[in-house]
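Here is the structure we will look at, set down as structure tokens.
Missing here is one protein chain; the remaining ones are kept as they sit in the complex.
Coming up: chain A.
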Amino acid sequence: MSREEYQIPTGSASASVGGGAGAGAGGSSSYNAPAVRDYTGSGADGGTMYYMCGDCAVRVPLEKGAAIRCQKCGARVLYKERTKRMVQFEAR
């Protein structure tokens, strides 16, 4: 699968794309890559998508066909989550 292909931001199988290439030499690397973040929450059940509440920044699970509304504060503005892929930049 191409790296550039769209991936639904659920499911934990594709969570480790990319990864900051660690400078490993001599084999005795004491550098531990950061743990892969769990974006799906503990109860990952395929059809649930997560969004960010525009008001209180809480993660809102949304089922198909559910009302677009934050469970915590009731705000009706939800944002898509950021890509979980590592993005590389030059520090210039």
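In this text, contacts are C-beta pairs under 8 Å (C-beta built on N, C-alpha and C of every residue); 3 or more make two chains touch, one makes a residue touch a chain; residues count from 1.
In this text, contacts and distances are computed from a predicted model.
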Notebook entry, point to check: Considering the UniProt annotation of the chain absent from this complex, which name among "DNA-directed RNA polymerases I and III subunit RPAC1", "HIT zinc finger", "Proteasome subunit beta" or "mannose-1-phosphate guanylyltransferase" applies?
Noted result: "DNA-directed RNA polymerases I and III subunit RPAC1"
Checklist line | Residues of chain A in contact with the chain not shown | finding: 18-26, 28-34, 37, 52, 56-58, 82, 84, 86-92
